[in-house]
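With one protein chain removed, the remaining protein chains of the complex are shown where they sit.
Chain lettering (A, B and C) follows the sequence in which the chains are written, and residue indices restart at 1 in each chain.
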Amino acid sequence: MALTTYVEAIRQGIWEEMEKDERVFVLGEDVGIYGGAFKVTAGMLERFGEWRIIDTPISESGIVGAAIGAALMGMRPVAEMQFADFISCAFDQITNFAAKCRYRWGAGVPIVVRGPSGGGVHGGPFHSQNPEMYYVHTPGLKVVCPATAYDAKGLIKAAIRDPDPVIYFEHKFLYRRVKEELPSDDFVVPIGKAAIRRTGSDMTVVTYGAMVYIALEAAKELEKEGIDLEILDLRSLLPFDKEAVLDSVRKTNKVILLHEDTRIGGFAGELAAIISEEAFEYLDGPIRRITAPDTPVPYSPPLEEFFLPKASDIVRVARELYAY
Amino acid sequence: MALTTYVEAIRQGIWEEMEKDERVFVLGEDVGIYGGAFKVTAGMLERFGEWRIIDTPISESGIVGAAIGAALMGMRPVAEMQFADFISCAFDQITNFAAKCRYRWGAGVPIVVRGPSGGGVHGGPFHSQNPEMYYVHTPGLKVVCPATAYDAKGLIKAAIRDPDPVIYFEHKFLYRRVKEELPSDDFVVPIGKAAIRRTGSDMTVVTYGAMVYIALEAAKELEKEGIDLEILDLRSLLPFDKEAVLDSVRKTNKVILLHEDTRIGGFAGELAAIISEEAFEYLDGPIRRITAPDTPVPYSPPLEEFFLPKASDIVRVARELYAY
Amino acid sequence: MKVNSTNSQTLARDAVPPITIPTDKTLLDMLYYMKLTRELEFRIERKLYRQGKIVGGVYVGRGQEAIAVGSCIDLRADDVVCPSHRDMGAFLIRGMPLRTILAQYMARKTGATRGKEGNMHMGDLSKNLIAFVSMLGDNVPVAAGIGLSMKMRGQDRVVLCFFGDGATSRGDWHEGINMASVWKVPVVFVCNNNQYAYSTPLERQMAVENIADRAEAYGLPGEIVDGNDILAVSDSATRAIERARSGHGPTLIECKTFRMTGHSAHDDAGYVPPELFEYWEERDPINRFERFLTERGLTTTSALDQLQTRINHEIDDAIQLAEKDPFPDPEDCLKDVYDEGE
Partner (left out) sequence: MKVNSTNSQTLARDAVPPITIPTDKTLLDMLYYMKLTRELEFRIERKLYRQGKIVGGVYVGRGQEAIAVGSCIDLRADDVVCPSHRDMGAFLIRGMPLRTILAQYMARKTGATRGKEGNMHMGDLSKNLIAFVSMLGDNVPVAAGIGLSMKMRGQDRVVLCFFGDGATSRGDWHEGINMASVWKVPVVFVCNNNQYAYSTPLERQMAVENIADRAEAYGLPGEIVDGNDILAVSDSATRAIERARSGHGPTLIECKTFRMTGHSAHDDAGYVPPELFEYWEERDPINRFERFLTERGLTTTSALDQLQTRINHEIDDAIQLAEKDPFPDPEDCLKDVYDEGE
């Protein structure tokens, strides 16, 4: 069977949901004839027509607002942000209108807002952001960050079917670098469930998105030294799989929290608090974080390389923690 | 000497800076003839004229954008958000333009964006928010949350003088409920320095804003049982006084992290991570968090009371932790 | 820009077709809903609020009643309304019970939002009423999206979306109107231009004279209406609704009116020149309409008294019930953040 890339998996997921459910439609900038800046919607205009694949003006807030309106009428809009960085322009509609709607007056807003996030392609401060925490800190939203083609497809389908607003951050570095064979049947990946990417006994690395691969790389390296990492891919950040995190930490007794997002207020802090509250007595060493530093994402390759967490960082921290 | 309220302290701070430095000006909705929804700018129009106290259209993003432009030209704008909840509409300008400007091309943006945050006045989901973490998670910004009239004045003055963008969240519940005698000289409270509000030996409560008073209330109660709380008021969240937190935890060996903001992705997570990383071996018990639950801020009094952390919550958690 | 009004002094009659007068039944319904709105908001703002029975802030539409009532009276049940914070009439016409509204203001479990939200932040999908969020202008792209869903599905429904003059300065207003016009979706945008945004008069908000002047920038028709003239409002709205329903896209209707109170119950509007209140008091939409109906023989002084008495009773009863209604349970705080299944 052919291998499916991460980006193609997203495309397939949306496509299948559109075939199955006529309430599903896509709106965003250049999603129509152009098929989206990263071709996630390629071919959809021809198949579904211009009232289900809607090219919009450059109006991120308006796009999300319109998605909310359609969702309130029973539709299932999938709004594309051309880069996840531009979701900042729709922050108010997402956090105030969509997130709080059900709570305020019982009206669910089943929208998906998706877009390419993450660095590694020299996109600079406005084409590399990891904006997940702004939404993770907003009750009423769900936030997912798939790392594999399987999850990319399974989570976009779950997101579209979800009765609540889901923010779906795809990692642009993975778009064409990650591929795998996908089952041909209709599958979803449930929102809120983590996956163990490597079973290990010495310490746990909790991570998500593109960092999963960095962790796997480090694990290979550390294996040679007899340090055995368990790697947990969260897949969803809100809600997140607390039990999976705690189970793994209770087993390995040491933990590294890893993300590409910046440090202060990043997801690792939340995890550290949870672990400390609920698995304190299992800890045999300090909880360690590996994250990007607290700066914008710089553009020049040496700077960006410095910015992004690397396998060597994990190797170094894991050695320290192992020796603790 | 007369007592000065928290809200009057902010007014005085802005006023004094405007007297001293003609680059300082205020812009926002209804700040002129009306003196601001909470009267923070009362009397300023008469004193400083309509080109230094500028009533704007309802355009939060525009207000912050205009402040940025003026700041780039050497001015010191103080932008008022009528409620801190509406800062969401300016999220993009703040996090993308202001926060990243110096890093990107060396141009500092000395603006202050301030507004009333926090609950306790039955304002409901859109007049009660604590939006601090969205900005704490944004490198390039500074974020302060004063709890006392002294700090309110000293921090607004420090914020106006600061060469970088400062987000200043005042707590509306404290506006007229908190007062103290203020020194008559020109003082500032340095951004990034915490204050110990109560010295104690059994455990540390790290908090900020209106929660400082809840902690003090709990401390009085616990004192009777012989549990001695140390209360640390962070005052600034970005940068925050890591050393003060670590020093106190190393002394008391137990810690409660308290905030009015919601839990997931709240500041307590960041603190938990830091403490676990840097004071792990000093901890004699799990790090405990007391926060609002992960919901919007509800309006009806019984709901809002349930939502807000209470002294009794601290008492309960402190007893548990004491017994650990 | 021409103005639609039955007051010939302000009227450029050639600009719009002659005003169509609704049926007698509709005329009397209009009167009822305007008077009900007036009395209900009077009780809320001037009685219950001062008695400390209202929780949180209060914003009323005193003097602006003709706008929501005149534009909503002829909607179909499957049409959708996005009211702003001064459009109580919309809720009443769509059938939200008085008790539900009062319980909302008193933060009871039986309120429209079960105590989660305050005052005008009410909605009910079963009545096609979309709850306002405080962030002014946010409902404009949402209305565009509602219209979009109707167009996509080939429905002949329409959306009415309300906002104030101040809200038109928001970026979301611009994005929403623009998208609605590009997509030609069935939305009628109704601006309550009451000349002030809180304390800020029009000339500090915009450098044009009329909100309707902005319509040209989006390629949609704009119309100015005497917002204190319910016949003019309903006439313009009816035409715009028909336009939208028949697939000709959105319209922007600017209703000139005045906010006959402070911005909210705690604001004495000291910044408003008293002459302005006097000027507009003379143009009170209810008095004016009562005169019209009297002249037309559709009502009399005693019939008006009876109507007022009936309204008073309806509200008295609703207040009594709402006051006895329970507050929500504290733990309800945790409910309905997400879908909780059946």
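Definition applied: contacts are C-beta pairs under 8 Å (C-beta built on N, C-alpha and C of every residue); 3 or more make two chains touch, one makes a residue touch a chain.
Everything numeric in this text was worked out from a predicted model, so none of it was measured.
One of A:Ile14, A:Val40, A:Cys89 or A:Ala159 touches the chain omitted from the figure, and that residue is A:Cys89. Note on the undisplayed chain: of the listed residues C:Arg43, C:His174 or C:Arg288, the one touching it is C:His174.
Residue B:Ala70 is the one among B:Met18, B:Ala37, B:Ala70 or B:Val245 that touches the chain not shown. Think of the hidden chain as still there; on subunit A it touches residues 29-30, 32-34, 37, 55-59, 61-62, 83, 85-86, 88-89, 121-127, 293-296, 298-307. Residues touching the missing chain, restricted to subunit C, are 169-175, 178, 181-182, 184, 203-208, 213-220 (touch as defined at the top).
Residue-level contact of subunit B with the missing chain is found at 25, 51-52, 54, 56-57, 59, 61-75, 77, 92-93, 96-97, 100-108, 139-140, 142, 163-164.
In this text, only the chains that are shown with their structure count from here on.
Distances between chain centres, each the mean of the C-alpha atoms, put C farthest from subunit B. Put simply, the C-alpha centre of subunit A and that of subunit C have 41 angstrom between them. We define each chain's centre as the mean of its Cα atoms; on that basis subunit B and subunit C are separated by 37 Å. Between subunit A and subunit B the centroid-to-centroid distance comes to 30 Å (mean Cα coordinates, whole Å). Counting partner chains per residue, subunit C has residues 113, 116-117, 121, 133-135, 171-172, 337 touching two or more of them. Those residues of subunit A in touch with two or more other chains are numbered 92, 96, 100, 103-104, 139-140.
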